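Everything below concerns the one structure shown next.
Removed from the display is one protein chain of the complex; every other protein chain stays in position.
Each chain gets a letter, A and B, in the order it is written, and its residues are counted from 1.
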Amino acid sequence: MKIEISEKSVRNEIARTVEWVSGQNLFACYQCGNCTAGCPVSFAMDLGPHQVIRYTLLGLVSEVLASNTPWICASCLQCTSRCPKGLDIARIMEALRTVVLRKKERLDHISIVDLTDDLIDRTPQIAFISGFRKFLS
Amino acid sequence: MDYLYFPGCTLYTKAKNLDVAARECAKIVGFELRELPNWTCCGATFPLAIDNLMALLPPSRILATAMEAGGNLTTLCSVCFNVLRRTSYLLESDLEKREKIFDFIEMEYRDGLRVPHYLEILRDEVGFETVKAKVKRDLKGLRVAPYYGCLLLRPFDEMRFDDKENPTILERFVESIGCEPVDFPYKIECCGSFQSVSAPEVAIECGYAILKSALKNGAEVMVSTCPLCQFNLDTKQREIREEYPEFQGIPVLYFSQLMGLSFDLPMEILDFQRNDVDPLPFLERKGLL
Partner (left out) sequence: MGRVGVVFCLCERLGDSVDKKAEGIQETIEKEVDFNWLATHPGVCTKWGIDFLIKAVREQKLEGVVIACVAPKSVGPTLKKAIVRETNGTVLTRCIGLPVGNPEPSTQSETVETLKRSLDELRNEKSPQRAGPSIERAMVVGGGIAGMTAAIDLGNGGYETILVDRLPSIGGRMLQLSETFPTLDCAQCTLTPKTVETGQHPKIQLRTYCEVEKVEGKAGHFTVTLRRKAAYVDWEKCTGCGLCQEKCPQKTPSVFDRGVGLGKAIYTLSPQAVPNKPVINPETCRYLQEGKCRVCEKVCPVDAIDYEQKETFIREEVGAIVVATGFDLYPLSQIGEYGSGSIPDVVDGLAFERLLSASGPTTGEIRRPSDGRVPKEVVFIQCTASRDPDRYMPYCSRVCCMYTAKHAKLYKHKVPDGRAYVFYMDIRSTGKGYEEFIQQGMEEEGTCYLRGRVSRLFQDGEQIMVWGVDTLTAKRVEIAADMVVLATAIIPSEGAGILAQKLPGVETDVHGFFTEAHWKLYPVDTGTDGIYFAGCDQGAKDIADTVAQGSAAASKVQALFAQYRNETSPEAQGQR
């Protein structure tokens, strides 16, 4: 329940990478939670999109990267469309995925070998392509 | 009135029922879809990382090919439409990226290419009045829930397709072919998109909420515009029913299939076999066949 923050943790290097890759200023977020309120999949997230921004900004990056949030995000842009501060939260989600996927460990978030024949048979190509683009390194 | 047509990866295979009917209907209302030469997959996602130029190459190449061929480029799948429209916006507005990309693909950028959606062509060039004039089968009283999803509408500044909170183009389309549009709040909510391959349980919730909302508001069928939405809303009804046994189901048609039906196109073209929830028994009961 306690965190220590300092000049080193606030907007730390990973936060700056997220800002750079997403093109968004995390300090612009005033934590109104509108993104979480309208997110169609936030029910399944460990952290709401607004929390992800807060955690990243304060330097609680390991918590964010361990959360399922960026991997549950469907890039539907509802958050982006309604953020009063004009933040493109979907881009922040993408940046967080990027931070993980661009590591040399290649932490893929879909396992192709586990896809069932039935699923492959029924699913349109675009679902795979976009899913792979989002979740494979 | 000809358009270059980008079918994308799915339209000639899993979403044939969207493609064939749409092309037939186009001829009837007076325009022709010419397949874009040498097309490739668009990548199926617009890259949201601003440093990801790689993912912009395929859509840029597709747009450049269209620029070379001359004419405007249309498409049917919402995913492709989103990727092409956003890329085209980016190429127009970000000269630095444009230069880099075009240097790389070794093609020439030419101004003036428009990327209208098929529905925009109906609305802005053909006119819904013309569509209406071609209707042969009376579908009066059929209550249709028009489903938009995300990719046609968002981000609004780049897509400029329709009002982002309350779009109406599909309602006007549905009216033009003699059906009754049903307003339902989930028409702009996400179907779960590609989560159906990575977190299927999440996508099922999304799909269920949308279908339930349409039914609650009195819809008899739903129309979609996109193979991915169609998958989450139609194909996945089997899984939804497993999760929610009381869910009664609802046929989901591509808008082009419904248009084809109203134009009285033959059943081979409408290809309802490809829809998981077969709409025919319902349409028959309703006396519309």
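The definition used in the following text is that contacts are C-beta pairs under 8 Å (C-beta built on N, C-alpha and C of every residue); 3 or more make two chains touch, one makes a residue touch a chain.
As the structure is a prediction and not an experimental result, all values here were calculated from the model.
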Neighbours of the unshown chain, displayed set only, are A, B
The listed residue (B:38, B:93 or B:166) that touches the chain absent from the view is B:166
Missing-chain contact among A:83, A:96 or A:126 belongs to A:83
Note that chain A touches the absent chain at residues 30-39, 42-43, 47-48, 50-51, 78, 82-86
Interface residues of chain B toward the undisplayed chain are 163-166, 185, 216
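To be clear about the criterion, only the chains that are shown with their structure count from here on.
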The answer for chain B against chain A in the complex is residues 8-10, 13-15, 41, 43-45, 47-52, 55, 77, 79-80, 150, 153-156, 164, 189-190, 192-199, 201-203, 205-206, 209, 227-228, 230-231, 235
The residues of chain A that touch chain B in their complex are 20-23, 40-41, 43-44, 71-72, 74-78, 80-81, 88, 90-91, 93-95, 98, 109-110, 115, 119, 122-131, 133-135
